[in-house]
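Of the protein chains in this complex, all but one are displayed in their positions.
Order of writing sets the labels: A, B and C. Residues in every chain begin at 1.
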Amino acid sequence: MPDHNPAPHPTKHGAPSLSPPDAGAVLDLFRRVRRETEELAAPLSPEDQTVQSMPDASPAKWHRAHTTWFFETFVLAPHLAGYAIFDPAFGYVFNSYYEAVGPRHPRPSRGMLSRPGVAEVAAYRAHVDAAMERLLAAGDEAVAALAVMGLHHEQQHQELLLTDIKHAFSLSPLHPAYLPPPAPPSASATPMGWWLAEGGIHTVGYEPSGAALDFAFDNEGPRHEVLLRDHALADRPVSNGEFRAFMEDGGYRKPALWLSEGWALAQSAGWEAPGYWQRLDGEWHVMTLHGLMPVHDDEPVAHVSFYEAAAYAEWAGKRLPTEFEWEVAAQRHAGTGQPAGGARPHPRPLLTGIRQDVWEWTASPYSPYPGYRPQPGALGEYNGKFMINQMVLRGRSCATAEGHDRPSYRNFFPPQARWQFSGFRLAEDA
Amino acid sequence: MPDHNPAPHPTKHGAPSLSPPDAGAVLDLFRRVRRETEELAAPLSPEDQTVQSMPDASPAKWHRAHTTWFFETFVLAPHLAGYAIFDPAFGYVFNSYYEAVGPRHPRPSRGMLSRPGVAEVAAYRAHVDAAMERLLAAGDEAVAALAVMGLHHEQQHQELLLTDIKHAFSLSPLHPAYLPPPAPPSASATPMGWWLAEGGIHTVGYEPSGAALDFAFDNEGPRHEVLLRDHALADRPVSNGEFRAFMEDGGYRKPALWLSEGWALAQSAGWEAPGYWQRLDGEWHVMTLHGLMPVHDDEPVAHVSFYEAAAYAEWAGKRLPTEFEWEVAAQRHAGTGQPAGGARPHPRPLLTGIRQDVWEWTASPYSPYPGYRPQPGALGEYNGKFMINQMVLRGRSCATAEGHDRPSYRNFFPPQARWQFSGFRLAEDA
Amino acid sequence: MPDHNPAPHPTKHGAPSLSPPDAGAVLDLFRRVRRETEELAAPLSPEDQTVQSMPDASPAKWHRAHTTWFFETFVLAPHLAGYAIFDPAFGYVFNSYYEAVGPRHPRPSRGMLSRPGVAEVAAYRAHVDAAMERLLAAGDEAVAALAVMGLHHEQQHQELLLTDIKHAFSLSPLHPAYLPPPAPPSASATPMGWWLAEGGIHTVGYEPSGAALDFAFDNEGPRHEVLLRDHALADRPVSNGEFRAFMEDGGYRKPALWLSEGWALAQSAGWEAPGYWQRLDGEWHVMTLHGLMPVHDDEPVAHVSFYEAAAYAEWAGKRLPTEFEWEVAAQRHAGTGQPAGGARPHPRPLLTGIRQDVWEWTASPYSPYPGYRPQPGALGEYNGKFMINQMVLRGRSCATAEGHDRPSYRNFFPPQARWQFSGFRLAEDA
Partner (left out) sequence: MPDHNPAPHPTKHGAPSLSPPDAGAVLDLFRRVRRETEELAAPLSPEDQTVQSMPDASPAKWHRAHTTWFFETFVLAPHLAGYAIFDPAFGYVFNSYYEAVGPRHPRPSRGMLSRPGVAEVAAYRAHVDAAMERLLAAGDEAVAALAVMGLHHEQQHQELLLTDIKHAFSLSPLHPAYLPPPAPPSASATPMGWWLAEGGIHTVGYEPSGAALDFAFDNEGPRHEVLLRDHALADRPVSNGEFRAFMEDGGYRKPALWLSEGWALAQSAGWEAPGYWQRLDGEWHVMTLHGLMPVHDDEPVAHVSFYEAAAYAEWAGKRLPTEFEWEVAAQRHAGTGQPAGGARPHPRPLLTGIRQDVWEWTASPYSPYPGYRPQPGALGEYNGKFMINQMVLRGRSCATAEGHDRPSYRNFFPPQARWQFSGFRLAEDA
C-alpha cells in the first residue's frame, strides 16, 4: 500500500499506454478523493490524529499531509509557475521514502511530531488544493496524468489511515470506537464452492480500457503470458467460523503446519488467534473500528498473516492460489461478490464471488513482471525497490476506496503483517 | 522527580514529625498548584500534549491526569464518602508504578494513547478538584497532610511536564517554541569563587520548621549526623563558557577523564556536547523551550549527564561535592544566588550563591539514610525502591515550582540522564 | 544448504521416482563422504572446531556430530535392531531444527558447548560408522535410500563447515589460515559473452537418470513446464574486476540502484565492498581460507548478498536470470566451465561456462514447484518450511562436494546472506 508502493504506470515505460485523462473528469476526481480523505479523518480528534502505534503505521494527520506533499512536490512545484511552497520544512517531515527528493524524518518517529497540528495540516491541504484547482484548470495532459496518480496514491493512504488508527485504538485499554457500531449483520456466509479452471497459457497484467481516468500502477505490467495448470479456486475466502475450526483443532500448536519463520514468530509473539482477537469470559471478541465486538462466524477471517493463511491451507489439505490463478478468476468472475459502495470500517459477511471485504494473500512472492523496467526520476526510483521479502495480495478490502481495485491490482506486504484487512482464499490442483 | 520518587515524609515513619497543616492554607495551596499545572499546559496544543518522545518522558496530558488520579486514588477514594470514581479505566491508564494499586499501562506506551483527550482530562481535573474542595473544607488533618503530599507530587510533575515537552520539541525539525523567546540576558556570570568549609560532624536531613504546610519527602530523613572533611565548594555552578573550554580541550575525546560506562555511552551515542546543543554554521546553538538559540556563555551548563559532570571535574583537577557537603553549604549560604519567582522555561545567567537555575549532580549515590524505613501501604511501597543505580542531585532548576526546593531536598536520576536541567558545581579537598 | 534445507526427494512423494541404489555403491559412497568430512576438519584444532561466530554458522565439531546424529536418528534407530544410542543427550544437542524429533539446543548457543569435545565427537562418528557398515551390508533398499540422503545432507554440511570457519577466522585480528596459500593463479578470466536463448515452454526439475545413487532433494521436483521469454544469459559470472568498476563508480553510494531493504542494510552495516574485503594501504584485500590475500580481478566476485547482485545488475543495465533460465542453460551447456575436482578453499579464475566456483543468485524467490507436497514424518516436516523470504541460488561453489551439484539443484539463502561463496551472472531480455 502507499507507503511502500510502486509509482503509477507511466505511459512511456513498460506495458500498456494509458488513455489521456479528461480535464474535467480529473478535477471531479480530485475533489472527490480529497474530500473523502477529510471525511475519513473527521471522526478523529487532534490527539487521535497524532499517535503512531508502531513503525509500520503513521499518524492520521501525517497521512493527510503526506498525500498533500505528494501533489506539492511532484505536481505543483515542477508544473505550476510561481507556486509558493507552503513550508519548506515539510519536505523533510512528509517525505516517506523518496531518496532522490532528499533526506527525511525517520519513519518510526512520525508519532513524535506534534507540529504541524491538525489545523495547520488542514491549511496545508487547502493551500495545495487551491493551487491544484488552478493547475488542473489549464488542462495539461501530463499534469492530469500526474494528478490521477497522486489521487490513487492518496486512496492507498485512505486505507492506511483506517488500518493505522485501528491498530492504535487496539492498544488502548479503553477500546475506543472510530464509529459507533452498526446494526449486527443478519446475513450468513454462503457455503464455500469451487471454480474449476483449465490450465494453459493465459494473459495477465493491466490492459488499458481506453476510458478516461484509466489508470494502473506500473507493477501491474507489462501485460504478459503465464502458464497455469488445471486447478480449482474457492469461490469465496475463508470465514471466521472456518478459521475457528483450525484453532480448535490446535492449528496454532502444530509446528508441522507452519513455515519455519512463521512458527518461530507465532511462538515468540504468543499468537493463538488472528490479530485483534481476544477472549473475554470464554468468548472470542475482536477489536474493530466499531470498538470491541463478538466474533461473527460469517465474516471473512481478517488480520491474519501470510504464515497463518499458509498454515490453514496446509491444515485443510489445500494450498493458496498464485496471484495469476486469482487474476484469471477475477477476469472470469467479474461482478460477483460484494456490491461496491466505498470504504467502510468493517468487513461484511461473505457472499459467493470475487469481490470481498478482505485482501487475499496469494502464494506469489512480489517480483517484477518480465520486461518490467523502473521509471526514471524520483517517482520511479522506488518502483522495484520493494520487490523482496513480500507476498502479493489480491482483491480489495472493506477499507479500499471506491474505484481503487481492479483484477490486475497487486498489493503486497511482508508475510508477517497482520494490521491490514488481510484474509485468504483456498485453491487446489485439479 | 515525581515519576520515580519517594512518598512524602509521614509523621509516624522515620525522621522528624511534620506540623499539622492549616485547612485554609491547604485549600489555598491546592488551588494555586492545580492552577499552575494548567497554566503550564496552556501553551500546548492537544497534539503537543499527546506525544511521548522516549520511555522516560510522559505526555503533558498524562501528567495532568496522573496527578489528578493521585488525589482520586490516595485521598478521595479512601476519605470522601460517596465519591464517584470518574472513570474506572483511568486507574489502569494513569497509575505510574504503584504495584500495590494494581496493574498498569506500560510506561513506554503512554504516547500511544490518544484517549482520553485533553478535553476529557480537563473534565477529570474539574471533577476531582470539586471533590477535593468539599473534602478539604471538612478540615481533617490526615486528609490535609495527604493533600499537601499530593501537591508536592504535582509540583514534581510540573517540572517534568516542561522537561518532557522540551525533549519532544527537540526531536522536531521544526524547532517548535513552547513560549516566545525573551529579551536576551544582559547579565554576566560572576567569577567562580570558593566557600571553605571545616570538616567534622554535621547534621543533615530534614528538620521540621513548625510552620503550616511544612513538608518533606521521606527520603530526606531521618535527620542524622555525618562526618565531613575540610573542603572547598565552588560558590556557583559551572557555566556554558567554562564547559566550552573543556570541549575545546578535547574533553569528549579523552577516555582517561571518563568513567568507563560514561565513555562507552558517549561513544555509542556520539556525544560531543551537552544535550540539545548543535552546531549551526560553526556556532553552537541550543534547543530551548524558546526554540533554537545561540549558546550563552554566562548561563549554567545544563542537560549534562553525571558522566559529563564527573569528566569535567576530572579535567579541572577538582571533584564533585558529596550531597552532604552541598547540604551544609545550603544551610550556611541560604538566601544567596538567584531570586525566587516560580518555574521558568530557561536558566538565568549565573549569580554567586546556592540558589541556581540548574539541578546539581553530586558525587553521592542515592542511598537510604541510616534508620530509614519504608512507609507501609501503597504510598510507601516504593519509598526505597528507586535507591539503586541513581545519583543524587541537589538544589533546584529554573523549572522547579516555587516553594518546592529546600536544603534537604534529594532529587535523583540515573547517571546517564540528560533531559533534566542538570548541571553541577565543583568541590575540592582543603 | 543443510541446516535450512529440504529433505531428499522421496520415491513416493511428488515428482520423479529415483532408482534403487546399489548396496555396494552406497557403502563406497558412505565411506568416501564420511572420510571427506574428517579430512575437511583435519586442519582445524579443537579450539577452531568449537567456535561459533554468528547464529547462522555452526562449530565444525557440531557439523561433524550433527551429520552423525542424522544417520543415528533417521537410519540406525528405526532400522538397525539392537542399535545402542551413543548418548541420549546428543539428541537434544545435535538436532538442528526437526520439530517432530523433539526440543533442541538453541541454535545461537551452539558455540557455548565445549562438550562433547572433538575426541568424543570422533568416537561418536566411529560408533555410528560401524553400525552403518553393518546395516548397509544387509542391502535393504529403503535403508540405502535413506543413507544416500544422509550423505547428501552431510555434503551440504561439508560446505558449511568451510564457510562457517571462514567467517570465524575473518573475525580474528590474527587472520588465521585454514590452509597455506597456493601458488597465485596465473589464468585470466575469459571475456564475458552471451548465450542467446529462445523463449517458449521448457521443462525443468529433476529427471531421474536411472543410474545407481541417483538422487535429488524434493524441492527439485515435480518436474514441470515453464514458460520462458527470449533472453540472453552471460556465459560466466561477474568477476572481481568487473565488480570493482561498480564500486569505483559509486555503486555503494547510489540508492537508486538498490532494493529498499538492501540499501537500508548496506547503510546500517557500512557495506562498501563484498564480504571479507578490506582495504590495506590503499589496496583491496580479501580474507580467504588461505588468510588475507590481495583481491584478484580474474576471480568471480564472491560473498555478495542478493542485494549487491541486484544493484550491480541495475547499474549494468541488465538483470539477474530467473532460476529457470539458468537451469535451461545448464541443460544446454553441460560440461562447460571449470573442471570438477572436489571441494577447494577458494574460487579459481573464471572460465567461460556454466560450472563455476561460486553459487549464483537468481531473480527467483524460493517457492514450491507446482504440485509439490511435503513428505510425511520428521524428514518431510520441514520440506516446505523454508520457502519464504529466501532467494534461489543455482550452480555450485568451490566448497561444494564433488558430485553434489546438478542442473536442477536449488540452493537458497535469505537475500542479505554474504558468508557463502555467492556470486552472480547477468541476463537480459532479448
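For this structure, a couple of remarks:
We adopt the following convention: a contact is a pair of C-beta atoms (placed from the backbone, for glycine too) under 8 Å apart; a residue touches a chain by one contact, two chains touch by 3 or more.
In this text, all values refer to a predicted model and were calculated from it rather than measured experimentally.
By the touch rule given at the top, the unshown chain touches B, C in the complete complex.
Interface note for the absent chain: among B:Phe71, B:Tyr124 or B:Trp258, the touching residue is B:Trp258. Residues of subunit B in touch with the missing chain: 4, 97, 99-100, 201, 224-227, 229, 255-256, 258-263, 306-307, 363-365, 367-368, 370-371, 381-382, 384-389, 415, 429.
In the full complex, subunit C touches the omitted chain through residues 45-51, 53, 61, 89, 92-93, 105, 109, 111-118, 168, 171-174, 176.
Criterion: only the chains that are shown with their structure count from here on.
Shared contact partners of subunit A and subunit B, listed by label: none present. When every chain is reduced to the mean of its CA atoms, the largest separation from subunit A belongs to B.
Comparing per-chain C-alpha centres with the mean over every protein C-alpha atom, the closest match is chain A.
Rounded to whole angstrom, the centroid-to-centroid distance between subunit A and subunit B, based on C-alpha atoms, equals 47 Å. Note: centroid distance subunit B to subunit C, computed from Cα atoms, is 59 Å. Between subunit A and subunit C the centroid-to-centroid distance comes to 37 Å (mean Cα coordinates, whole Å).
Across the assembly, subunit B contributes no residue in contact with two or more other chains.
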